[in-house]
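One protein chain is absent from this view; the other protein chains keep their places.
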Amino acid sequence: MAGGPLDTEGLVTLLDHHGRRQSDERFDDLASRLAPSDLRDMYRAMVVTRAFDDAAMALQRQGELGLWVQSLGQEGIQAGSGKALRASDYVFPSYREHVVAYQRGLDLPQMLRLFRGLEHGPWDPSEIGFHLYTLVIGAHTLHATGYAMGMDRDGRVGSGTEDDGAVICYLGDGATSQGDFNEALTFAAVTNAPIVFLIQNNQWAISEPTTRQSRIPLVHRADGFGIPSMRVDGNDPIAGYAVTSWALEHARSGNGPVLIEALTYRMGAHTSSDDPTKYRERAQEDYWRERDPIARLESYLTEIGEFPEEFVAEIEAEGKEMAERARTLVRSWPAPPATSMFDHVYAHPHAAVETEREWFERYESSFTDTEAAR
Amino acid sequence: MAGGPLDTEGLVTLLDHHGRRQSDERFDDLASRLAPSDLRDMYRAMVVTRAFDDAAMALQRQGELGLWVQSLGQEGIQAGSGKALRASDYVFPSYREHVVAYQRGLDLPQMLRLFRGLEHGPWDPSEIGFHLYTLVIGAHTLHATGYAMGMDRDGRVGSGTEDDGAVICYLGDGATSQGDFNEALTFAAVTNAPIVFLIQNNQWAISEPTTRQSRIPLVHRADGFGIPSMRVDGNDPIAGYAVTSWALEHARSGNGPVLIEALTYRMGAHTSSDDPTKYRERAQEDYWRERDPIARLESYLTEIGEFPEEFVAEIEAEGKEMAERARTLVRSWPAPPATSMFDHVYAHPHAAVETEREWFERYESSFTDTEAAR
Amino acid sequence: MTDTIHRTPGSHVAEAPTKMTMAGAINAGLRAAMERDDKVLLMGEDIGQLGGVFRVTEGLHKDFGESRVIDTPLAESGIVGTAIGLGLRGYRSVVEIQFDGFVFPAFDQITTQLAKMHYRSQGRLTLPVVIRIPYAGHIGAIEHHSESPEALFAHTAGLRLVTPATPQDAYDMIQQAIACPDPVIFLEPKARYWDKGEVETDRVVRQLSDGESKTATAEMSQARVAREGSDVTLVAYGPTVHVALQVAEIAAAQDVDVEVVDLRSLSPLDIPTVVASAKRTGRVVVVHEAPTLHGIGAEISAAVTEQAFFHLQAPVLRVGAFHAPYPGSKIEHEYLPSIDRVYDAIERVVSH
Partner (left out) sequence: MTDTIHRTPGSHVAEAPTKMTMAGAINAGLRAAMERDDKVLLMGEDIGQLGGVFRVTEGLHKDFGESRVIDTPLAESGIVGTAIGLGLRGYRSVVEIQFDGFVFPAFDQITTQLAKMHYRSQGRLTLPVVIRIPYAGHIGAIEHHSESPEALFAHTAGLRLVTPATPQDAYDMIQQAIACPDPVIFLEPKARYWDKGEVETDRVVRQLSDGESKTATAEMSQARVAREGSDVTLVAYGPTVHVALQVAEIAAAQDVDVEVVDLRSLSPLDIPTVVASAKRTGRVVVVHEAPTLHGIGAEISAAVTEQAFFHLQAPVLRVGAFHAPYPGSKIEHEYLPSIDRVYDAIERVVSH
């Protein structure tokens, strides 16, 4: 649809879908910062995460996880943007940014504690600068904005040093319709907060195509708030890196918010509960499978002679190990004790929780007592 | 502030602030549809409403009203846009569009029932095509959009006849920050609903200048949703008419939503409870008092010789009569019976309401009984 | 503009009761309502080709077209807000909120707008909007997918609130809700979507084709004695009716005769039915999945105690979730009222 939200107008592409390097004056310099080892880092992040993603999907199919959400197909923009981050930056993911989680240092199998229903927040956000996943669509965009306002207030922008930081906030195409996201744009704009909003337009919000959310490319949303923006090929990790680097630099320097739209494709189902055959054509899936971001970077690495066998073997081993560990760990985790449900409702004691906890403990032990008495 | 939300860039003006007719190719044709009698209609609506507005303010000061919200200073865009409406159009006001209410045929003094605390909705919206005032900022923008979706569904657009209609939805500069308004833009855009959003940017949301809501002119908000838009001098009733006519025509023809930003000024306090001396300069008020929309149209009418004395006398009389009637009516209204609080909670009987109503009636009559027994 | 499919009302009505799942019964009820009145629209996320994440609207998009089964943008406030606008224009929207936890972005539109419009317009405007919400737990879901927000709606005047516990009620009540001129929050106990039961389709279809919507509203507002008993009144609704009936069986084996009242409607509450039962049994337990504190059980307890004080042998006991956010699904069965916990309350109320 010409001019519609999936029009390719203005997309920054530095690797075409055959893996050939394209030039774009605005971003070539930034892209050239990527040494071969950086390219391999991105490749590793994509491949290892995909191995993990496959393993998690299989675990869900075996009934070991309640749900699984794949990043399949979106690894390009995730790896590229994740590579552009510094330790001093802070990430507000939605719930699909597993590649970025890996790059921030999360041991991915731990994430499965969430999807197995053991707990809601299996990592320490401040330790790795990666907030918890948020399932209420759009809500986190305001948290990200507030956090960025706080970084600004703390003097963490514009010093020109490595200490400068910014927030990056990921969201989906569907999420752009939520009031919260639009309020986040307003707050970010008027406070000039150091934040990069990165829309992963994977063309679907469950069964709804992006045309149900917008009639023009989502990148334009920024124009209405006076926020600079850029549109990038989301299956091109190099362009993803370059454009995100530009945006983060803008924000870290004290120039305020930026919005990026990355046009990509959700190659898998929405989640393990979804059945895409109900609403989309196989041909579309095939088209995008040919544009797999992993294959694209692989071609390029091969072409520039930076894809040695040892490297392939190494990441394959890492992927296998990760998958294996995921399988073992998941099955090893005991259910938490029931009384843990009373923990951390409040930071200070609260009478309702204390009373109910005591009641529950008495109630539980009445069973043990009965059994012991037998 | 250059480029800021109060920049005058792109404002359509057809009467400058001395009341001199300016040319604008895009809108001259539409403006020329206004016969002298139409111009006088607009003038009458502004002047009579202002007389009413003054009277209501005085009544509030005398303790006869709980609150009053003036339209003072914003009569230009209200009269212009209201003049562009047809019977087949439907209005969703915010709470300040008294001129439009007058034009739609509301007997203005009735409106005071709301501000005296007698009831919440003193007119029949469908009778005059003018919805109730909505006090939760932004909420009505979605109602307006849904209503427009319904008009479309009913085949009320694109026939090229007088039956074609559209919705016009008024909102303030502050309201643009609400999530609801932005969701309304999304729904309107993707459903191509026949609706005109008219932002009356009166430069203030209570004590907050428009710079707290946006860093660029609000008209641009539309760009991010793929909605055509226009910016108009809000103190120029002729331009207000022409631009709104264009927008309504666009919507009625089935071409979808339009957004208008009218730059005007709230000459009075936010409401009778407000004290603007706390937050704004006298000089700004003076500047805008010189740009009073009524004076502007008056100069023009005088200049073109369409301001006869009889007319002046007539509307003065109408204003006086309206003000007088407002004073008399307000004082004549008895408080509603207490039991009316149980009416219309539901359309069908509801046990909780019935039970409480019965209880209350017994309780009330116990006093009468006691008194009677004395 | 419109691609309405006109069929004879009731063309789907079977003569004899048929077995249906609760999801199937709601689907059939929606279909019947859409056939009866072409002002009925469905709105929500993924309710079109996908048929909703629970497939409750399956097939309706195909049969009624995309102008009557509307896949909306992903914005709950927008969905309810535009449904209000459509309501003002004479349409009857049935909104699907994808999961209980996602109704909150629409809370303002529901509470300050939808609930009050009839009142504030002095009865001139009516808003026959139905908001369907799959609710409650026991499906092993992650966060925000197992909430029981009923008390938050029951407190708000202007809303009706109903929740079926059987396929028959689901079929009847969804149609009665759609026919009702008031806004109705329709809570669907999602863990019970796949339970089967006999559904007689004739009666309510006849009722509504005859335009008896006032009778329909009254009927929808009544509780049902799901099991008669003389020792204890066990009050439940939606997802816990199933639990209550199981507990009643267990209690029966211990010679405690439990009467189970299925409230069906939470606004209004059918207090007379509960009080009548309480006066007979002298003992009342209320069970719901929502947290006990400030839950529906508090109102039932307060109202029954006010009206049957001298008949009560023991205080009304409440069994619900604890005052904590929904925990990980691996322990949801401990958080929610289990058969054991309800039975424990029965024992306590009996031995009081």
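Note that the chains are named A, B and C in the order they appear, and that numbering of residues resets to 1 at the start of each chain.
We adopt the following convention: a contact is a pair of C-beta atoms (placed from the backbone, for glycine too) under 8 Å apart; a residue touches a chain by one contact, two chains touch by 3 or more.
Just so you know, these numbers come straight off a predicted model, no measurement behind them.
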item: Omitted chain - touching chains that are shown; value: A, B, C
item: Residue of A:L85, A:M151 or A:I168 touching the missing chain in the full complex; value: A:M151
item: Residue among B:P36, B:P308, B:P336 or B:P349 that touches the chain left out of view; value: B:P336
item: Chain B residues touching the omitted chain (full complex); value: 66-67, 114-120, 135-138, 174-175, 177-180, 205-208, 212-213, 273-275, 278-279, 335-336, 338, 340-342, 345, 350, 352-353, 356, 360, 363, 367
item: Interface with the undisplayed chain - residues on chain A; value: 119-121, 124-126, 131-132, 134, 136, 139, 141-155, 179-180, 183-184, 186-187, 190, 343-353, 355
item: Contact footprint on chain C, counting only the chain that is left out; value: 101, 104-105, 107-108, 111-112, 115-116, 119-120, 143-144, 151-152, 154-155, 157-158, 290-291, 293-299, 301-302, 305-306, 309, 314-318, 322-325, 352
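Just so it is clear, only the chains that are shown with their structure count from here on.
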item: Chain whose average C-alpha position is farthest from chain C's own; value: B
item: Distance between the centres, which are taken as Cα means, of chain B and chain A, whole angstrom; value: 44
item: Multi-partner residues of chain C (at least 2 other chains); value: 72-73, 75, 77-78, 105
item: Multi-partner residues of chain B (each touching 2 or more other chains); value: 179-180, 183, 186, 190
